[in-house]
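The block underneath contains the structure these notes are about, expressed in structure tokens.
The complex appears here without one of its protein chains, the remainder shown in place.
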Amino acid sequence: MASLLLVLDLAGMLVFAISGALLAVRRRLDIVGLLALAALTALGGGWIRDVLIGATPPAALADWRYLLVPVVATLATFWFHPAVARRERTVDVLDAFGLGLFCVAGALKALEYGLGPLPAIALGIVTAVGGGVLRDVVALRVPTVFGPGELYAIPAAAGATLAVIGHQLPLPSPAVATVGAAVAITWRLLAIARGWHAPVPSS
Amino acid sequence: MASLLLVLDLAGMLVFAISGALLAVRRRLDIVGLLALAALTALGGGWIRDVLIGATPPAALADWRYLLVPVVATLATFWFHPAVARRERTVDVLDAFGLGLFCVAGALKALEYGLGPLPAIALGIVTAVGGGVLRDVVALRVPTVFGPGELYAIPAAAGATLAVIGHQLPLPSPAVATVGAAVAITWRLLAIARGWHAPVPSS
Partner (left out) sequence: MASLLLVLDLAGMLVFAISGALLAVRRRLDIVGLLALAALTALGGGWIRDVLIGATPPAALADWRYLLVPVVATLATFWFHPAVARRERTVDVLDAFGLGLFCVAGALKALEYGLGPLPAIALGIVTAVGGGVLRDVVALRVPTVFGPGELYAIPAAAGATLAVIGHQLPLPSPAVATVGAAVAITWRLLAIARGWHAPVPSS
């Protein structure tokens, strides 16, 4: 079970890392830029969460296996970026799995460190979307998660909320995590398929 | 007294949060973007300070009352943004009170955590202006506090300096805080009224 989770975690990070490296290619950055954007996207959300809750050094920095993920994504994107870019919709679909895993894992880790339900939900969202925000800010793009594309943060908020509610009831952690992640992933995939957006203020 | 301070603190944050949500409206972001910019602006300065001094998790993350502030600002701005935008000068005036409170509170908290006078002044300024800097960077605007608009960081520096000097003398904390905040607020309001600017290098 633990090794299944590690594999899922690394797979989610890999997809995040590829989205960072792809943006770097489009910005005509060099291999250093690819690696930096890959690392920020894949690991940045977890770093922000861990720094805020005082869990330093972050697991995704102290464990060399996590550090290899952006290296792999960088090399793959460097050599095969035209093929990867043509499959961007596939990247979006895989990215939904990273989103679902990270919102739940982030919320549960915050609870473990003693934070209350509302802060834990907030940190679940930060874990899931924080890396993408860092990626976009560094590449001078208004973070896509802030609108007006398809729903992204709201499914993550739902997943984190379910995980926190389940944990408080209390229900067994693996069941809670699975349901929360499944809801976030499904909602995000439906949003992509149907073109669902979050409300925008009238202008 | 403690509840008066809490109310002032929340009121200062609310004005900061509104300025973040308004910028999100202008950037045509969705409700997620409004909430994110509101939260970064209101809470970001305190987060940076608390992370730097090791006071984690930050109060403005662990306490759910602070987390509600950006939610309120987001809903109000989402529905009433034309009215809010017309009162932007009023927002600027109210913002001066947030500036004055936060520069003093930030400096005193840094002293409490054992930092010396100069670092405490620096952290007071960071607390007061850090949220606005995060707001602007995420929305791809060079931070307004860095120029060339009306004086903003310098009144905050004055407030923080007075608070630190008073604390070292030592004078009673509430008096010190009041004087420091009053000077910062007054100076900032005069700068708005008279159009005072910080010096810009000759070009």
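Labels A and B are assigned to the chains in the order they are written; within every chain, residues are numbered from 1.
Everything below uses one rule, namely that contacts are C-beta pairs under 8 Å (C-beta built on N, C-alpha and C of every residue); 3 or more make two chains touch, one makes a residue touch a chain.
Just so we're clear, the structure is a prediction, and the values are computed from it rather than from any experiment.
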So one chain is hidden, and I want to know which residue out of B:L61, B:L94, B:V133 or B:L189 touches that hidden chain in the complete assembly.
B:V133
Of the residues A:L14, A:A42 or A:V137, I need the one that contacts the missing chain.
A:V137
Absent-chain contact - pick from B:L6, B:A85 or B:L118:
B:L118
Given the full complex, what residues of subunit A touch the hidden partner chain?
24-25, 27-34, 36-37, 47, 51, 54, 56-58, 61-62, 64, 67, 77-78, 81, 137-140
Considering the entire assembly, which residues of subunit B contact the chain that has been omitted?
51-54, 113, 115-119, 122-123, 133, 137, 140-143, 145-148, 152-154, 197-201, 203
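The rule we apply is simple: only the chains that are shown with their structure count from here on.
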Subunit A on subunit B, rotation in degrees - Cα superposition, rounded to nearest 5
120
Take the average of all CA coordinates in subunit A, do the same for subunit B, and state the distance between these two points in whole angstrom.
29
